[in-house]
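Dropping the structure in here first, questions after.
Every protein chain except one is present and positioned as in the full complex.
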Amino acid sequence: MHLERATWTEIDAAETDLALLPVGSTEQHGPHAPLGTDTLNAEAVADAAAERYEGTVTVAPAIPVGIAEEHRQFTGTLWTSESTFKAYVRDIVDSLAHHGFDRIVLVNGHGGNTSALREVAGRITRCDEAYAVPFTWFDEVGEHSSRMGHGGPLETALVQHANPGAVREDRLEEAAENGSDRWGDWQGRVNLAFDSAEFTENGVVGDPREASAELGEELLDAAADALIALLKTIADRDLDRPAHR
Amino acid sequence: MHLERATWTEIDAAETDLALLPVGSTEQHGPHAPLGTDTLNAEAVADAAAERYEGTVTVAPAIPVGIAEEHRQFTGTLWTSESTFKAYVRDIVDSLAHHGFDRIVLVNGHGGNTSALREVAGRITRCDEAYAVPFTWFDEVGEHSSRMGHGGPLETALVQHANPGAVREDRLEEAAENGSDRWGDWQGRVNLAFDSAEFTENGVVGDPREASAELGEELLDAAADALIALLKTIADRDLDRPAHR
Amino acid sequence: MHLERATWTEIDAAETDLALLPVGSTEQHGPHAPLGTDTLNAEAVADAAAERYEGTVTVAPAIPVGIAEEHRQFTGTLWTSESTFKAYVRDIVDSLAHHGFDRIVLVNGHGGNTSALREVAGRITRCDEAYAVPFTWFDEVGEHSSRMGHGGPLETALVQHANPGAVREDRLEEAAENGSDRWGDWQGRVNLAFDSAEFTENGVVGDPREASAELGEELLDAAADALIALLKTIADRDLDRPAHR
Amino acid sequence: MHLERATWTEIDAAETDLALLPVGSTEQHGPHAPLGTDTLNAEAVADAAAERYEGTVTVAPAIPVGIAEEHRQFTGTLWTSESTFKAYVRDIVDSLAHHGFDRIVLVNGHGGNTSALREVAGRITRCDEAYAVPFTWFDEVGEHSSRMGHGGPLETALVQHANPGAVREDRLEEAAENGSDRWGDWQGRVNLAFDSAEFTENGVVGDPREASAELGEELLDAAADALIALLKTIADRDLDRPAHR
Amino acid sequence: MHLERATWTEIDAAETDLALLPVGSTEQHGPHAPLGTDTLNAEAVADAAAERYEGTVTVAPAIPVGIAEEHRQFTGTLWTSESTFKAYVRDIVDSLAHHGFDRIVLVNGHGGNTSALREVAGRITRCDEAYAVPFTWFDEVGEHSSRMGHGGPLETALVQHANPGAVREDRLEEAAENGSDRWGDWQGRVNLAFDSAEFTENGVVGDPREASAELGEELLDAAADALIALLKTIADRDLDRPAHR
Partner (left out) sequence: MHLERATWTEIDAAETDLALLPVGSTEQHGPHAPLGTDTLNAEAVADAAAERYEGTVTVAPAIPVGIAEEHRQFTGTLWTSESTFKAYVRDIVDSLAHHGFDRIVLVNGHGGNTSALREVAGRITRCDEAYAVPFTWFDEVGEHSSRMGHGGPLETALVQHANPGAVREDRLEEAAENGSDRWGDWQGRVNLAFDSAEFTENGVVGDPREASAELGEELLDAAADALIALLKTIADRDLDRPAHR
């Protein structure tokens, strides 16, 4: 049940305490994939899981701009500071909880949001009247996860499947050729780079030519299944916090 | 040119310094209109103006949650604090300006956002590398503006036209009957109420039965025309700030 | 009963939960009216209402500096940021409420403060142990309200009446001649200007030659009457917040 | 030249870079002295110095509410947080400096404001386009300073002189009898108390019966002389900050 | 060269722009390892690297309290909020840079600090006059890294080696028996727990009986070598940020 399209009376009649908040980003994804890739993909996974879940789940509108300053050298990338991002997420989650939707999954489509979402979910869970956990879809696609990159095979494939026509197929070659094969500029386990422009010419990491709508469907199924399993688990979870030892 | 659907290379190739940032809200709009009414309408106006404008305009993804705590008694309403809202808007505008899109209109669909948008636009214009102004669509529809209400004829009509099927036509009667005929609880010119639940039973103000898709089309044309006129004006505007007297 | 002049024991003996907090500004009012016009006028209205009200009302000292950055090109204008202004107002209101004066009217003399006062009053009323509403005197003078301007007939007249000698009568001509006849630089319903120096040469909007002490007295009576009516209404108001629907 | 009473054109014509910002407090001063004692006294000293100084000095309106939470148990005491207080002072000082009044003395009437004023003056001086120093009048009255107390002989006397009739003379006896003879609840050099109600029954520290208008005049002269000497010194002071060693 | 023990004149005479800032935590490490484990280990690695590095490196005093709320159920654990932690780190780094030590490694001993350090290092590098990167010692010990746990073999071993006597050897058995074998409470790749008390009885994760001073020495050598390699790399690194594409 999508908040954007439902009326308040319909939402009020729903019997559930589960909600999904898709969290995206507007940022470069190479010459072939749209700037909205992360938002589109987070929405696709949230929608699929909400639809297939046996029970009602409230789906909030996607947060369209996240923590993406690392892509600021590429035109069209939008970003917000980490503190503003966390405040925005927290306010939205708290208003969901105000209406009784107090078991919330933050369905994330962007690696740069991950640690901030974990932090704000902890703050919400410890301090507010809600339980929240982040779920990043590309971490939940089994072996495929290792091929993540940026604008690479996974993200590209999911857009191809869920938003047909949104990927510029005729630029996949160019995307692959001028991309990079790894995220970061490393000394040991330390990434010396803070901007993606330090290690990729056109913003791509990984080979998007490996993408296909079929792969996209497979990824969507895997991620949606994982999210459904998560919803089931938190639907029954005891939310009491542990006592002081 | 929509950021969400374009690639960074396409946006980079665009020759414009104009951008639109739709700003919506997710909040009750009575039993008949969707919670996303304000976002949908802001997007519709921004899209129409960008399409009809003679020249390129960048359109950012809509901000889906605004200042709507006043509707908190109605299920599904989401809100953020004024300070977080302004920070989120400012960060997005500043990142647009970072890429050269430094003449920005904040296309607003929600009355509760108005004064915050005015304040943040002033802050941006005085302190940052950008010029921004808010534009609230229902202020720009001529005589119709006086019938605004909430979930009333104007908002309902624009949804009917731009998002056919999104209004629950069979609940218009109920919406009108249990609604209120004025916004607020007044003593002189002072509104004593801070929550809409203080003066409307079902969240409606005004009579949505007066809405129609035809009226919606008329409203969209009027608002889009006004926005195009605004874009033309700011495209040529001298952005130097006045000197100290 | 003015806090500035009373002792704590006298205030402690007062039996009331009503308080007035005058809120002014120190900003240019043309070559003829003092920089403190807004503060002087807010104090005049608060004093008149407190004196004429049948019952005791606590009057806090006036806040002398508000949101006036828009006049920054004119020497002597002082301002604070919106966030600091709201924090300062909220702290003062909360300390009034701490002593039991928890029904508070913010008696405002400056248009630039209006939306911030509305916002902070809502925050206080929803979150703190107090009920607060803003009252802007020049909104409450009947038909006269339409002639407001800036340093125009209304403000000038009230200073003439309440603070005889404070207006430079010999500069009224000059004030009128180099002033502007409207506030703002408009495209449709959008004000393109953020600083008053963008549309007025000497800071004046409206014709202060229409002012007189007699008019000032009339305005004071009208505003004080409106404020008294407001005090009566909130003295009896049920302060419970509405329940979730 | 008082900002509140002058027009912007008069202030603009003044040739000075000196400004005084009186900083007061609204807080209990026993059963005999008004809650506005600190503001009234700061204004009296600033006024006297500005008038007697050979040269022009801009005088801003007094800040009426400061850091006085320590008196919160006594009705009518108003306070703001230290961070809000410092932000409010800084914004006002920065707007003075914006017009060229960039050598500013913060003329303080309240002990509780002292360390915050020192801190914010340092911040302004190091980071902004201004030089600011705090001046607390009762530190500058020679041997008398040791008798300060609270609502004691010094403060009471200055009110008696500068605001005749404002002290309730008939309650001096009572004030003295139920007051305390020292500020704080000490263990060695550590004050264990955070609220004045921990060590004074009626809010008084010291014996206000020792006050007189004559003493008040003497104090005013001493403080004004000290402030004038300070103005002379900072008028000529080299404002360059020292270089790194 | 340790700031704590050196004089300013000695530091001033040093010819280097490299600095290390050890970042620790005070938090439970089971019944056998001290609450200061993370600080002690960060210091040990920083000291070893600074000593062995061919060239001068400034070493700041260790930050003793970090982001450790997740251990709040265990007595003695101290923590600060993420925003305060980042502000504290940033201020210290900026003051190092103020003196010319503008290539800084944040030598971290606590997993909970990692993402905040990455974020603040990015902020510093993009906005301030410095380049900073975090280095977490236990990520840089080759294959051993996989055995990290909490109060487990790695941390225990390094304390045994660098701070002989600090580990309670007689409680290793108990530590291991009541500990947990994995960090977190997982559903797929989502950690449902926010407090360590949700999955470990005594605070331990991993088997500290595998620890030894010999292992500790090996870990210290590996981590110090990695840190030295990092110092060499950043000493020569071009600090210009990449241009907009």
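Chains: A, B, C, D and E, in written order; residue numbering restarts at 1 for each.
Simple rule for what comes next: a contact is a pair of C-beta atoms (placed from the backbone, for glycine too) under 8 Å apart; a residue touches a chain by one contact, two chains touch by 3 or more.
If you're wondering where the values come from, they're calculated on a predicted model, not measured in any experiment.
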Sole touch to the unshown chain from D:I63, D:L78, D:V133 or D:A175: residue D:V133
Where the missing chain touches subunit D, by residue: 69-70, 72-75, 82-83, 115-116, 118-119, 121-122, 125-126, 133-136, 139-140, 187-192, 194-195, 197-198, 226, 229-230, 233-234, 237, 241-245
Residue by residue, what part of subunit E touches the chain that was omitted? 3-9, 11-12, 26, 28-36, 39-40, 58, 60-65, 72, 74-81, 83-84, 87-88, 91-92, 95-96, 98-100, 166, 168, 171, 202-203
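Basically, only the chains that are shown with their structure count from here on.
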By the contact definition above, name the pair with the higher C-beta contact count: A-B or B-C. A-B
Do subunit C and subunit D face each other with the same patch, meaning over half of the contact numbers show up on both, or with different patches? same
Whole-angstrom distance, CA centroid of subunit C to CA centroid of subunit E, is 55
Whole-angstrom distance, CA centroid of subunit B to CA centroid of subunit C, is 29
For subunit C, what residues touch not just one other chain but two or more? 72, 74-75, 244-245
